[in-house]
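Single-structure report; data block below.
One protein chain is absent from this view; the other protein chains keep their places.
Every chain is named by a letter (A, B and C) in the order it is written, and numbering of its residues begins at 1.
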Amino acid sequence: MIRAGIVGATGYTGSELLRLLLRHPDTELLVVTSRAEAGRPVSDYFPALRGVCQLEFAAADSPLLKDCDLVFFATPNGTAMQEAPALLDAGVRVIDLAADFRLRDPESWASWYGMTHACPERLPEAVYGLPEINREALREARLVANPGCYPTAVALGFLPLIESGLVDTGFLVADVKSGVSGAGRQAKTGLLMAEVGESFKAYSVAGHRHQPEICQTLTAVQPPGAAAINLTFVPHLVPMIRGIEATLYARLDLSAGHQDAEQLQSLFEKRYQNEGFVDVMPAGSAPETRSVRGTNNCRLAVTLPDDRTAADGRVVVVQSVIDNLVKGAAGQAIQNMNLMFGLAETKGLTELAWAP
Amino acid sequence: MIRAGIVGATGYTGSELLRLLLRHPDTELLVVTSRAEAGRPVSDYFPALRGVCQLEFAAADSPLLKDCDLVFFATPNGTAMQEAPALLDAGVRVIDLAADFRLRDPESWASWYGMTHACPERLPEAVYGLPEINREALREARLVANPGCYPTAVALGFLPLIESGLVDTGFLVADVKSGVSGAGRQAKTGLLMAEVGESFKAYSVAGHRHQPEICQTLTAVQPPGAAAINLTFVPHLVPMIRGIEATLYARLDLSAGHQDAEQLQSLFEKRYQNEGFVDVMPAGSAPETRSVRGTNNCRLAVTLPDDRTAADGRVVVVQSVIDNLVKGAAGQAIQNMNLMFGLAETKGLTELAWAP
Amino acid sequence: MIRAGIVGATGYTGSELLRLLLRHPDTELLVVTSRAEAGRPVSDYFPALRGVCQLEFAAADSPLLKDCDLVFFATPNGTAMQEAPALLDAGVRVIDLAADFRLRDPESWASWYGMTHACPERLPEAVYGLPEINREALREARLVANPGCYPTAVALGFLPLIESGLVDTGFLVADVKSGVSGAGRQAKTGLLMAEVGESFKAYSVAGHRHQPEICQTLTAVQPPGAAAINLTFVPHLVPMIRGIEATLYARLDLSAGHQDAEQLQSLFEKRYQNEGFVDVMPAGSAPETRSVRGTNNCRLAVTLPDDRTAADGRVVVVQSVIDNLVKGAAGQAIQNMNLMFGLAETKGLTELAWAP
Partner (left out) sequence: MIRAGIVGATGYTGSELLRLLLRHPDTELLVVTSRAEAGRPVSDYFPALRGVCQLEFAAADSPLLKDCDLVFFATPNGTAMQEAPALLDAGVRVIDLAADFRLRDPESWASWYGMTHACPERLPEAVYGLPEINREALREARLVANPGCYPTAVALGFLPLIESGLVDTGFLVADVKSGVSGAGRQAKTGLLMAEVGESFKAYSVAGHRHQPEICQTLTAVQPPGAAAINLTFVPHLVPMIRGIEATLYARLDLSAGHQDAEQLQSLFEKRYQNEGFVDVMPAGSAPETRSVRGTNNCRLAVTLPDDRTAADGRVVVVQSVIDNLVKGAAGQAIQNMNLMFGLAETKGLTELAWAP
């Protein structure tokens, strides 16, 4: 049994970790901390856990954290970089679900997150937790930077195109839409149901923190000598609770030869044929976020629009859907845990989506 | 008083016409038809109109239609092209809210709509009802093709960039999202709340009927000698009732000289300074669909993403929001009516959006 | 022109007052205050008002308030009782949309609202602003206590039954459901869309502040010698933005003679035949909240359940729907203003509901 702890379990990624870990067959949940709710029974805070979880929230500095084999940080950005080093030094492995260890460049991190990185010396050992590109490194990882929700959806959709060098990387577009749980559980007027319900908007159009994370990932998988990635990433807020849909646009680089729809379909199917959580749908499919809701799956579709619409046949469109709290956060963290501890990658992640 | 009629008033564009016309100070609603509900009191079918509308639905061939000064067709595609000619011949002016008269090329129409056009000889006299480009022609129009909802949002967002020749038209992207009322009121499983609620998806990625309509509009406003429009248009379904948001992407054509954010803001503000229904928001704004809900307004914002995200500073992003049933359908039809009959363009269209 | 002011216009009742007053033909909006947003343009705070409202939020103690003919308090409970007296003394009429002047008994008020009443001496002159029972008094009123949203829906539904003495008042049930805007615009975790969306619950079952207000209203209209009102009132939170539905249950007092469905229908129709905002629907109707959304209407239906279900035929069920922000708050306040200033009662309140 893996003795696991969660730091900061009152937010949405934390509560999703609770849901999944309490049903994971190889995990014992040892400690769950919360600054604000220390001493309160977890099942009092989350009535859905009545009868299932007997723990109380512990204080943030609970000594039990050092008794864990693995600690998940489900904290705001800037916490794990302060608290994880002591745990790592004590031999505890760490998965950070926040952004602290995602960017390899501490200056870029400081620029996007507005604070100086507290332990830049730890960045080299952090493994970016996207198993579809880093599986082997994750098996040995002691510190995992769990990817952002948007970067997971966008990277999985672009990967086959970027790895193969088939597209012009000078003008990539990722138009991405997220349910409101992606904005977290803090009490903000702008997230009230009366404010975000029955409305839709883009936000952070001038620049969003997940943009450099996506670029870092895509750049890492480019073939040698490829041109720089120039990605325009625009996030949007959808009046629903869970789910991300990314619609991705790129132009085929015809210098690499013409590609037809079948070849692109085959490219995607081959790339993901051994991936347990990535499902390439048949051509013409319309992946819906609800088809992955509550699950660790990513569903993809790749399309070359109709000849009547794009005279030059060069634009390729990819749709990618995930559950932002599962494959985009807690589920991917469990997938990483499974890899780190030699378990089957799908352990504890087999629940089916609800329909409806 | 304008004597007005509506053919097919049981769908969403029809009922929205009812809402607006019943409160328009210069209109008398003479007749409202419905094949399925003929003989039934309108206020029985739409309880919100109890006490306000005393009409019964008339049969589709009601002779009262010829007594009207203006008839609106709020019918499925393919009806107005059958029935409008007789009214036109009788001296009745017509606004078609369906697609029958939108495409100037009957072959393109047949290709996208799957039927042969019934009166291609009428197409030349049809005026495309986007007042922001066709105001003068609309004043004299006898047959108006009211624009599609997506084309309205997309065209208004792209217009200043296309008219000025500032962008590379070889790779334009329009990622557009609509509330479910845009799909109409027919009983389809795929539109049940239990199917579309709490989910998000793209659809018609391979090609959507509104794509050629947008291209036709944008091509018409290009400067002489401009390169062909190559637009990738992907519509999405949002789990809300009303509203369209279009996020538009283009690359600046640097051969036209560098453009900074202020110049682009100024370009948009000048283009729309005399337009009563188009509001260019300050730089950095995030237009929300609810800010135009129930109104005939279009709100726009134009952004050059952050230098950190787009190394070459060439990508421009435009956000455009409308209410699909008002500026995207019935409201724009009223705006066209006002123009056709010499009224103030905003007459009957001054209601404010609800917040929340 | 009525010179009007609003104290506290950043909440939902305040913004709804703005929407209605800015389109009211006989009102000039002189001043709008906000403690938190003083100095900020109103249209910057509410983008839906761009181009329509040129005011800035004034400080809470703006001297312009005393230049008004009428000031609306859209403030939290406890503010108007502090600030209204000085305005009243200056000859300004006041409508309080909070609860400060609703209960005639200051001890009851203190018990339910947790504070001592600041001006109990003003309570006798306050007129409870439900025009359907207090129309004449409202014409002369200088201080109006605008009713709560729940009490409006419940009182209008019960009135004909209570006034006529036809029901056993010893066990009345009001099961009432409200959209989330009724809970206000404060940033509370429990009102986030991710918390209240896709869920339903009752709250304040042990006792809610609107219960004594309803009892006070119903008691005031009882025939002489009638038995005490014993009302069980349970409010619920509905995952939608606007609207209240009240389902009311009572037992017929057979000592008053048997009543059949037609007699009850007739009782309701007669009671409201001259009321411009109360619509008694035909027997068998199912009033929907959306049929009154955005409007000042209340729609009612009265039903005697099927003989197969209620062996003794004594239970009567009333359904009542309003928009909590309009007839339940700002719209009713405008209706009261119209009465106070001798205008037609429906002035500025003729907008139709949206469908859909």
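As a convention for this text, a residue touches a chain if its C-beta (ideal position, glycine included) is under 8 Å from a C-beta of that chain, and two chains touch if they have at least 3 such contacts.
None of these values were measured; they are calculated from a predicted model.
Enquirer: Which listed residue, C:Gly243, C:Gly331 or C:Gly348, touches the chain dropped from view?
Expert: In the complete complex, the chain left out is touched by residue C:Gly243.
Enquirer: Could you list which residues of subunit C touch the chain missing from the display?
Expert: Answer for subunit C: residues 111-112, 170-171, 173, 175, 177, 179, 194-195, 197-203, 205-207, 211-212, 228, 230-234, 236, 238-243, 245, 247, 249, 251, 284, 286-290, 293, 301, 303-306, 308-312, 315, 317, 319, 321, 356 touch the chain left out.
Enquirer: At which residues does subunit A meet the chain that is not included here?
Expert: So the residues of subunit A touching the unseen chain are 12, 15-16, 19, 22-23, 46-52, 181, 185, 197-198, 241-242, 279, 281, 285, 287-288, 290-292, 294-295, 299, 350-356.
Enquirer: When the complex is taken as a whole, what residues of subunit B touch the one chain not shown?
Expert: Listed in rising order, the touching residues are 12, 179-181, 185-189, 191-198, 239-241.
Note that only the chains that are shown with their structure count from here on.
Enquirer: Between what two chains do the most C-beta pairs come into contact?
Expert: Comparing chain pairs, contacts are most numerous for A-B.
Enquirer: Where does subunit C touch two or more other chains at once, residue-wise?
Expert: 12, 181, 197-198, 241
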